[in-house]
Structure formats: C-alpha cells, structure tokens
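Heads up, this is only part of the complex; the chains shown haven't been moved.
Order as written gives the chain letters A and B; numbering starts at 1 within each chain.
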Amino acid sequence: MSIELRNRLFEQLDQLVLIDPHTHINALDPSSHTLADILGYHYYTELSHSAGMPKEQIEEEGISEKEKVGRLIENFGPITNTIQYSWFIEMAQRLLDFDGDSVDASNWEALYDSAAEKMAADDWTETVFQKSGLEAVFLTNDFDDPLEDFDTSKYIPCLRTDDLVFHLTNPRTAVRLQEATDVNVTNVTSAREAIRKLFDHFTSKGAKACAISLPPTFAPVQVSDARAETALSNVLSKGTDADEADQRAVSNFIFWTLAENCRAYHLPFDLMIGVNRKVFPAGVFQGQDLYDSRVSLIQYKDLFNAFPDVTFPVSVLASVTNQELVSYSWIFPNVVANGHWWYSNTPTFIQHDCAARLEAVPRTKQIGYYSDMYKMEFALPKFAMYKRILAKVLAENFVIDRKWTEEAAVQLGTELLRGNVETIFHVGK
Amino acid sequence: MSIELRNRLFEQLDQLVLIDPHTHINALDPSSHTLADILGYHYYTELSHSAGMPKEQIEEEGISEKEKVGRLIENFGPITNTIQYSWFIEMAQRLLDFDGDSVDASNWEALYDSAAEKMAADDWTETVFQKSGLEAVFLTNDFDDPLEDFDTSKYIPCLRTDDLVFHLTNPRTAVRLQEATDVNVTNVTSAREAIRKLFDHFTSKGAKACAISLPPTFAPVQVSDARAETALSNVLSKGTDADEADQRAVSNFIFWTLAENCRAYHLPFDLMIGVNRKVFPAGVFQGQDLYDSRVSLIQYKDLFNAFPDVTFPVSVLASVTNQELVSYSWIFPNVVANGHWWYSNTPTFIQHDCAARLEAVPRTKQIGYYSDMYKMEFALPKFAMYKRILAKVLAENFVIDRKWTEEAAVQLGTELLRGNVETIFHVGK
C-alpha cells in the first residue's frame, strides 16, 4: 500500500515545473558537452580517488575528455553502491536515452559517443531544462561577475561573498573589488561604499539572493567602526600575516555589512554553515573539504536578532545540526530551512531531516531542495531523489500516520518544491 | 500488516489510566475556560509569530479572548503541517466534539462558542481528566508556592528550583525565600536551613519530585563551604554585578544542596538539560528560548557518582544527546531516561529516541512520556501522539523484528506509560 501511495505522490510532485534556488551553473555554458563535463563533477572524482584511483590518473593534464571518462568509468566498480553513481545512471537513462542500468568497460564508449552527439544539439540546454521540469536556476556569482550576456530571469544572479568575508587577506581580492566597483578599498568607509556598489550592480541585474559558506568556527558579531578600521588596515597591509584577531574582525565587519545591504536591498542572505576548507589538501579538485560537526546555530543568535527584516535561508552541512535548524526556524521569523547540503544530501539524512522539518517548521518556511549542480544535467536525478524521499515522508508520516488526504500531502510538497522558492526569493510569480 | 498491528497495540495502550509526571498545570485553575487558554500556549503563538504574524497582533493588550483566538486561527494557514496544529485538532475533536478536520475563518467562531459552553460546566476539569485517561498530574511549583487549597494526590507537587540555582542574583528571590521559610539567607548555613525548610514544606504537602531546567554550559561540581561563603556573600550583595565565577559557585552550591536534600527526603531530582533562555528576546511570551546542542552528560559525571541514592530522571532537549542518555541510563543505576522534551517532542525525534531507549535501557528505567502542558486539555492529544509512536516502535522493532508477542509488547509499553511512573516517583500504587 505504502509503495503505491509513494509512487502516486511522486508522480504528482514530478509534474511540477521548478526553480532551482542554488546551483553553480555557468550561465554562459550551462550544460555539458561530453560526459567529461558530467564525470568531472567532484562527487565522481573524489569517490574514485577515495576508492583508490590515483589523483594523477584522474587529473592528468593533456588527456582527452574521452580518455578521462573511460578511466573513471572503468574504475567505477567500488562506487556503484553510492547514490551519486545512481544519479549518473538515472541522468543517462532519462536525458541520454541510455537503456542499461550500469556502466562499465563494455558499454561506456557507446554512451560517451551518443551523449556527445546529443549534447552538440543547439537546443540541448533547452532540452535539459524542459526534461528536467526546470524553469530557472539560481547562479553562484563571484562578486566581480559582470552578469552580462545571459537571461537573468532564467539564470538568476546570486551574489556569493566568501571571498569578501574570508579572503581580503589576499591582495588579489582588493584588486578585483576595485576593478568591479571603481572604489579603492582602504578603510571602513570605502569598504562600505564598494559593497554597496556590488549590491547596486547585482540587484540591477536581477540578483535575488546573497550567499556565503561559513566554517564551523564562525560566530558573527558586530564590531565597532574603530575596531574595524584598525583591523582592516592591518589586513589590507599584512595579508595573511595579520593577527588572527584582526582577520576575524574584518570578517565580522564585512559580514555584518553584507547583512546590512541585504536589509537595504531586500535580498535573502543564504547561510551555508559548517564547512572546513582543504582538510585533505592532497584530494582532487573540489574534493578536499570536510567539516567539524560541532557547530551550533547559537553562534548566529546576534545576527538573527539584529536583522529581523532579513530572511536567512540556512543550510547546515551535518545532519546532527538539523534539529537546531528545525528549532531556530520554528522560533525565529527570519530563519528558513534550506535544502539538504552536500554531505547531508544523501537519502538517509534527507529523509530524517526532511521529516523533522515537515512536522515542526511552518510550511511556508522550508525550501525543499536545491541541486547545487555545476552542470544542468544533474538537476533531474538530484531532484528526482529528493522528490522520491519527500513522497515517502509525505506518504508515511502524513497520509498514513496523520490521515492526511493525498491532495493535502501533494499540496504541502508543492509548497516545499515551488511555492516557497517564489515567496522567499521573490521570483517566478 | 504492520498498520493493523500498530493500531491493535495503540488501542491497548490507550486503555491505560495514567499519571502525567511533568506538567505546568495550575492546580487552582487546571483546565481552560475558552479557546484563548488553549491557543495562548506558546506553541501556537510562537509558530504563528515565526510564520509572520506580528507580536503586537498576537499579544495586543486589551483585546478580547475571542478576538485573540480569531486572529490566531485565521493565520493558521502556514502552520497546518505542524504536529502542534494536529494536537489542537485532535483535542477539539475528542474533547470538544468538533467534527471538522481543520479550523479556519469559516468555522472557528462556532467552535469557540461551543468550547466556551463546554468549558463552563462545573465538571469540565473532571471530564477532561476522565476523557484523557488521567488520574493525576505532577505540577511545577515555585519554591514559595503555599501548596494549599488543592488535592495533592491528584495535583502532585514538584519543587521547581531554577530560581534558587540561577537567580539568587535577583534580590527578589532572597525576599521570596525569606517569606517562604522565615529564614534570612545571608550565608551558607542559613541557605542550607532555608532549603531544608522548603523540602520539609514540599514533602509535607506530598511533593514527589524536585526539578530544574539547566543551560548547556552547566556542569555541576561540589564547592567547598569556604568558597560558597565568599561567593554567596558577593552574589547577595552585588546581584548580577557579582563576578561570573561567584555566580557559578553559588549555582553549584545551591544545586549540590538540592541534591543533598533530594537524598535526605527521598525525592527524585528531575534534570531537564540543555536550554538557553532568551535567545530570541523579541519573541512572544515563552517563545524566546532555544539551545546549543553541544552538551554532554559527562558534565554530570561528578553528580551521578556523588549521589548514588538519588534517582535522576533526565530529559535532554536535543535528540543528538539522546544516545548519551541511553548509555548513561544503561550504566548508572541512578539515571533514568525521562520523556521527550520540548524541541524533541515531535514524532521523528520521539520515534528515533524511543526506539534507541527501548532496546538498551532497562525497562524499569524509562519514563515514556510527560505532557509538559499548561492546560489539562493538552494531555489527550500529546499522549495520543506518543502512544501511536510507541505502538509503532513496539510493532516494528519488537513484534516484527524480534518476534515478541503482542501481549509482551503491550506489557512493555504499559511499564513505560504507567508502571515506571509509580515506582520511580512513589505514586499511584
């Protein structure tokens, strides 16, 4: 009974046309050209590396795209259990007309060739959007992105701010900031002016969010202008040799200034909390980051209180932080639970975390899912995974346990998948 | 199969007459007079506030009870998914003969009026007790509560001690203490005398527990009398201006003294571990507290070792602490797992936490549930939620997975719901 019910709910949720509220899509080159673009995704390279494939073999320079794909697939044996592998298979089946249910040495080349042919079509990106049930995607734009030459209603800009908050120690950041804003940042006043100009630029180009990823140690506080002045001066002149306290003060000053601009420009501020960068420096590209799950949203107490008018869609990296996210979203009007991020984006954690949110966070304050993808082809299998889990939770915890009608359950799922993206980010209506 | 089995187990568990081992009931006014008493419960006001209703609208002074209820219900749309909303509906259906399955602008007024009529009956409280399958409830009494004019075998006193441990910095606390005990607390000796008198008073009135809620940073240790003397003197004279170390020493001294009296007077000491108060000061009444889930029962190691003769029913605020609670209850004879508290009192967390306890903590050392309610009407839906989950866990993890008979499963559930409350708190036999 429950499986048929799940399937019925899934089918309904799968009809929806969605806006993906967080991706790393390059608006100027959104979809893949060969399977190398697909399998270059860090999930495949890092899992293959973890399973024993040497980094030199994965990232060898000068090899052809086809050679790279062949090497990876022929080493896929140890990772066929992973959900990431299943994303690849489902993507191949539904977007590339692949009719197998596994890839290996015997069949990858035919798939590679047929994929390359399909992807060469002029309307491939449009096909992917359409088959994936997507209408638009949010981008992750560097602060100095010109945001030109693309349709910003389909590729919605989002101001990503990690570099500003954490890498002003790098002289290149200040240079990029000056190039982007014509402001030479030397002090608190000019820093504020530069940031204001970024928000001007981004919102004029249709940006709908500001975003940042944060290490587990970060605990934002407001610093005085005097403290910020000294700290900024030291950080700009000494770079990474500046005192750690000064670096932290600058991070806090910039972060707080971003929040002030989110308030002024009416942008939600996506907080992605909990990542430690370069924990495994010998890892493959984008496969080096991990985390310390000992983090608490209490670290964001001052922020949430200081900016009641700013909406904070919060993602947490570890499932053990999900209950805090549930509770803080349940209490703070400006905190919203946002998707299932990275190391928590696998079925067991999604199911537990999604179920906990659905029963205790107002239904208007939950963004069900975002793909976090780098290439358009991943939206389909990632959203399909999520929709199956959502259908399961709605079936078991609402229709069966709480005797909801199927219609009511689908309506709730629809809000998580589509409606709340519209209302929270002011898009697509 | 499993659903019919769950239902059969639930039906059996639902026959039991229970004693609710932790509530905030006012013995002099235990049940509601209108729906405003029901919807004034912080779960509804804080969720409505979180979902966007202004605090000024929720807590406006001078509005009628009916107006308040109307405002809240007409804004219930965003919280209809929550388990708290379902408590309200089930309560209305089973206690107020409400025959809908949702409330909104179209039907709340009729419900309000019929509720007011029912609640005006002389025997309303008795009706609620009877329909809820309740025989008695534990109270949460301020230390200076006279405990008079009610039946203490039905409304069982419990000495709540947060003020003594954490708020002696407030001069009003010392005044209240003197008024309650005729002891002017000026030093260690008089503090001990005053506390002893409170235990005398409470136990003479049939108190069956001492209780306290504790912040995640608290780690009780015994302090010397000399240290306590200095600290107490400073705290009594300087209030919140006293050194933090002195405040902590006083908290430890008082807390330890409470444990000593629990030993002397044979009272279990309920520890409710993990809450940070006033994290969201702009929140509605009782909707301002949250937590930092980074807490460990290792902080209570000295206490558990020092008082082997005191039973500590322990509640944890976050589900991530539940495994420690399981393990500490499995090892320490004097630690008992107690209910599913507040932010962990939603189905997903209850199911996971309850299942983990059932398979590893001695069956005699688990108190299944308490309602934590402020008004009698909430026992029914809250216990019903718990009993359904308990029935599910017993069905799936015991009858199906471990091939227990249904009788044995019901027997285990009965101990959690009733028997252990009797043996642990020495009541109801």
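Please note the rule applied: a contact is a pair of C-beta atoms (placed from the backbone, for glycine too) under 8 Å apart; a residue touches a chain by one contact, two chains touch by 3 or more.
Computed from a predicted model, the values in this text were never measured in an experiment.
Asks: Going from the 2 copies shown, figure out how many the entire complex holds in this file.
Replies: Of the complex's copies, 2 are shown; altogether there are 3.
By our rule, only the chains that are shown with their structure count from here on.
Asks: How far is the middle of chain A from the middle of chain B, if each middle is the mean of its Cα atoms, in Å?
Replies: Between these chains, centre-to-centre, one finds 39 Å.
Asks: What residues of chain B sit close enough to touch chain A in their complex?
Replies: Per the stated touch rule, the residues are 3, 46-47, 49-52, 78-84, 86, 276, 279-283, 287-288, 290-294, 318-320, 343-344, 346-349, 352, 388, 392.
Asks: Within the complex, which stretch of chain A touches chain B?
Replies: Residue positions touching the partner: 1, 294, 296-298, 301, 304-305, 308, 320-321, 323-324, 326-333, 352, 355-356, 358-365, 397-398, 400-402, 412.
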